[in-house]
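A protein chain is absent from this complex, but the other protein chains hold their places.
On to chain A.
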Amino acid sequence: ATPMVDPSSDLDFVEDAAELRLGPEFDDAQCMFLNEVASFLDLKAKDKLSASSESRANTMAASVIAKTKAYCERFQAVNSMLEKQVGCNILRKQLQRPLDSGTNIGRGLKSFQVASLVNLQPDNAEEAKAIIPSLADFDDDDVEHFLRVARESQGQ
């Protein structure tokens, strides 16, 4: 793996969510929906409680997991479609599908953009571009298309 430039020094590589410069480690990393994180942690919290292990590691892990879960639950969309992992996977696949028409034909959303759209739920293209700056490259029509896909998939 190529080492990422130390972000704490004033060097060339600057991360910027606006331009999707997230660092080489995140090129193929999957960005999660908050619902996914909350559901997953909910599952795991039940896991820990039923396991008979009383290791110190488990106690600390349980505390961090509980706090992270609490954080995600504040912000997750109330959305039954996304309660199951299957729904999340389908939505993710649909949103990453390359556009089949328009000036940006063949281009698709990156994982970071997909998660941002689903987590932030902008009402329209203008709002979407304001809160997810890296969408600037897409036409408003393209962004409306993505928003429609997201809404339909969530049964709205």
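The working rule: a contact is a pair of C-beta atoms (placed from the backbone, for glycine too) under 8 Å apart; a residue touches a chain by one contact, two chains touch by 3 or more; residues count from 1.
Keep in mind that, in the parts below, contacts and distances are computed from a predicted model.
Only one chain is not pictured, and the protein name UniProt records for it, out of "Trafficking protein particle complex subunit 13", "CDAN1-interacting nuclease 1", "RNA polymerase III subunit Rpc25 domain-containing protein" or "Glucosidase 2 subunit beta", is "RNA polymerase III subunit Rpc25 domain-containing protein". The residue from A:Leu34, A:Leu109 or A:Ala150 that touches the chain not shown here is A:Leu34.
By the touch criterion stated above, the residues of chain A touching the omitted chain are 1-4, 6-8, 15-18, 22-23, 25-26, 29-32, 34, 37, 40-41, 44, 51, 53, 55-58, 60-61, 64-65, 67-68, 70-72, 74-77, 112, 115, 119-123, 127, 130-131, 133.
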